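Here the complex is missing a single protein chain, while all its other protein chains stay put.
On to chain A.
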Amino acid sequence: MKNKVLAIITIIFGLLAAIGPKTIFPVCKAGEMKMRCFYTARWELVVGVAAVITGILLLIISKEIIRAVLSGVQIILGVFIVLIPTAIVGVCGSPMMHCVTVTRPALIVIGTLHILVSSTALIVSLRESSGKRIGLKVA
């Protein structure tokens, strides 16, 4: 049950990372010249979709060790969700742009929470695979 809930939460974060930069917290409007944030949105779509797929696998696979590996993958994807707007691709240079004030912080928050939830899922799977009964309350 705990695993299913965590998997569903990672799917939601994956969806937010994938479509958020185009809908809920959009990047700047692309004119003739494509700006950096446009590519950030594109890369987040790729990473977000990957997180959703991994999350669905987490939901349907019951073998603990595979779930542990999938949770590890989710953690890495979470790191990418944070790094794409901050380090790898970046956003626009000017501090007043929408992608700087809204999209980047939103992605940082989503990515960090995604990492925390995936880490919890990883601990849960590892403990279960080693036969221990556990129940973490704190994400």
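Keep this in mind: a residue touches a chain if its C-beta (ideal position, glycine included) is under 8 Å from a C-beta of that chain, and two chains touch if they have at least 3 such contacts; residues count from 1.
Methods note: contacts and distances are computed from a predicted model.
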item: Chain not present in the shown complex, as UniProt names it (candidates "Aspartyl/glutamyl-tRNA(Asn/Gln) amidotransferase subunit B", "Cytochrome c oxidase subunit III", "TIGR03960 family B12-binding radical SAM protein" or "Putative ABC transport system permease protein"); value: "Putative ABC transport system permease protein"
item: Residue among A:70, A:97 or A:117 that touches the chain left out of view; value: A:97
item: Residue of A:35, A:50, A:68 or A:84 in touch with the missing chain, whole complex considered; value: A:35
item: Positions on chain A where the hidden chain makes contact; value: 28, 31, 33, 35-36, 92-97, 100-102, 104-105, 108-109, 112-113, 134-139
